[in-house]
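Yeah, one chain of the complex is gone here, protein chain that is, but the others are all in their spots.
By letter and in written order, the chains are A and B; residue numbering begins at 1 in each of them.
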Amino acid sequence: MTDGTQVIRAIVNGQAVEAIAPIRMLLVDFLRERLQLTGTHVGCTFEGVCGACTVRLDGEAVKSCMLLAAQIDGRQVTTVEGLARGEEPHPLQKAFRDAHALQCGYCTPGILMNMSEFLERNPAPSESEIRSALVGNICRCTGYSHIVEAVKDAATNMKVVEGRAA
Amino acid sequence: MFPAKIDSLSRPKTVAEAAALIASDEEGNVLPIAGGMSLMQAIKARVVRPGAIVDLNDIGELKGIKETASSVWIGAMTRYVEVATSDVLKSGAFGALSDAASHVGDRQVRNRGTIGGSLCWNYVAACVPVATLALGAEIELVSKGASGGDETRVVSIDDFIVGPMETSRRPQEILRSVALTGPRKHVGSAYRKWGHVTDSLPVVGIGVRVVLNDDRTCKAARVAIGGLSRGSQRFYEAEKRLLGTSSNDPAAISDGFRAAAKTLEIQSDTLASADYRKVLIEELGTSVVLSAMARAEEAAVR
Partner (left out) sequence: MRNEKFAWIGEKVLRKEDVRLTSGRGQYFADIQLPGVLHCYIVRSARAHARLVSVDTSTAKASAGVVAVFSGEDIKDHLDPLPHPIVVPNLPGKFPRHWPLAVGKVKFHGEPVAVVVATDRYLAEDAGELVEVVYEDLPYVGSPEASSRPDATVIHDDLDNNEIFSMSFTGGFTEDSVKTNVDEIQAIINSAPIVINRKFKTHRVGVTPLETRGVMAKWDRDDGLTCWATTQRPHIDRLALAEVLKIPTHQVRVIAPRDQGGGFGTKAPFYRESILIPWLAKTLGRPVRWLESREEGLMVVGQERDQRHEMTIAANKDGKVLAMRARVVADNGDGCMGVYWGFVMPVLGAATLPSGYYLPKCDIQLRSYVTNKPSLSPSRSFGSYPGRFVIERLMDILAKEIGKEPAEIRRINFVSSLPHVTATGCHLDSGDYLKAFNSLVDTVDLKGFREKQAALRKQGRYIGLGFGTGVEISGIASDVFVQLENQPGYGSATIRIDARGGVQVLEGDAPQGTSHETTFAQVVAENFGIDVADVVVQTGDTANTPFGSGSLGARGGSYTVSAVHNASRSLRDKMARVFIHDRKLDLHVGDIQFERGFVFPALDPNNRVAFAELADRIIMKPVNMPPGEEAGLEATNYFEAAKPMFYFGAHACMVEVFPKTGEFKITRYVTCEDAGTVINPLVVEGQIQGGVVQGLSNAMFEEFLFDEHGQQLTTTLESYRLAIAPDVPHVEVTHSFTPCPHTPLGSRGIGEGIPGPVPGALTNALCDALAPFDIEINELPIRSDKLWQLLRAKEATAFQTVGSKQSDLQNA
């Protein structure tokens, strides 16, 4: 029995990549194992609830454990490793550090990717909007308060920075 | 945990291509995938083991929301987020669908999951089937005909929803669109759900569409409910009791739901007792009706 495979050509974090993967390989496993981008994490089995695997596919925050790697052929993906601009951290990354918005850090990449898209669509969110936007990201360590603060701070700073894209 | 072996994945660009791929499957091994927010759970749990996947995500003609004089056409591959943010659908008459789509899962799910996928999956507690049932809609199904061209048929949403996880879509058919028809003046709709955590799969979800008389009493109503073991269903008893009610008398509306709930088959399970579901039905139903009526009144003013 041969495993159906596919050649995948995509732009990941701005770089063209090409790799062969089994069709059944999940995108999150492809990113972590084939591309060695281990910043994206796995926190649940098949239910796709925890959000630790969130990446941006053609700019949209999606859960990479709920996609097959083959589905990104011809598309663009950004992971947490691609969030900063060179040495310049994304305002969210800076805000998370400043607000102590992470403890074990396991949920953090998924939250950063989700929030980076959220803030682009909602540049001035209220606390309640931020909390609602975090429904798809489970955090166990922080209790969410510092995360909410960090997102608010980042929103303020992002207004200052022009033209940030995924 | 991980999918069983999948032999092939194709990404057709048109409905005709997709229909042909599915028609070519004789063993029932080919599965179309939309957003995958439910299907991927089943594939990863190995409850479903497709040999071949037809990925519908590249088919442009399945996407979009178009308003015509008489209806609103929604392509099956339209994402929840597009439905949720569509100005066309936010209007009073179609608010139920907008409400439902705004609160499915979480924002990552809403970026990816689709209206068509939700309807075809028809999970027992899902939001979109209930909202669509409340609105009344026409479901367009397409398959590759014997002669080689596309064969289309349209079914009402009432005929489309059969039972939990069951629809009248034939295995070789693709759901192409959802059309919301009917007048908009004096019409309002709303949907709300109750779950243990925010935006979770609901314990109970209720969608309502009301048509008001000039004196703001209820002329006609469609009520749909989800989360009971029979899955998304019309709540005819509640509809009857809504006739003649108005937002001036919420107590009458509550009374109606309380009485109507007695006619439903309601389960007790780990999520809630049957008695509590009845309380929720009364509370939720009243709240949803009042929202729908307010939207209808707004629509009347415009």
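The working rule: a contact is a pair of C-beta atoms (placed from the backbone, for glycine too) under 8 Å apart; a residue touches a chain by one contact, two chains touch by 3 or more.
None of the values given here were measured: they were computed from a predicted structure.
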item	value
Identified contact with the non-displayed chain, of A:A52, A:I72, A:L119 or A:M158	A:A52
Selected residue (touches chain absent from view) among B:I53, B:A272 or B:V289	B:A272
Sites on chain B contacted by the missing partner chain, in the whole complex	1-5, 46, 196-198, 200-201, 267-270, 272-276, 279-280, 283
Residues belonging to chain A that touch the chain removed from view	1, 22, 24-25, 32, 37-47, 49-50, 52, 79-81, 83-84, 89, 93, 96-98, 100, 102-109, 112, 128, 130-132, 134-135, 137-148
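The criterion applied here is as follows: only the chains that are shown with their structure count from here on.
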item	value
Euclidean distance of C-alpha centroids - chain A vs chain B, Å	29
Chain A-facing residues of chain B, complex	1-9, 11, 36-37, 40-41, 44-45, 53, 55, 57, 105-109, 111-112, 198-199
Interface residues, chain A side, partner chain B - complex	1, 3-4, 6, 22-24, 26, 45-48, 51, 54, 60-63, 65-68, 70-71, 73, 114, 117-118, 132-133, 135-137
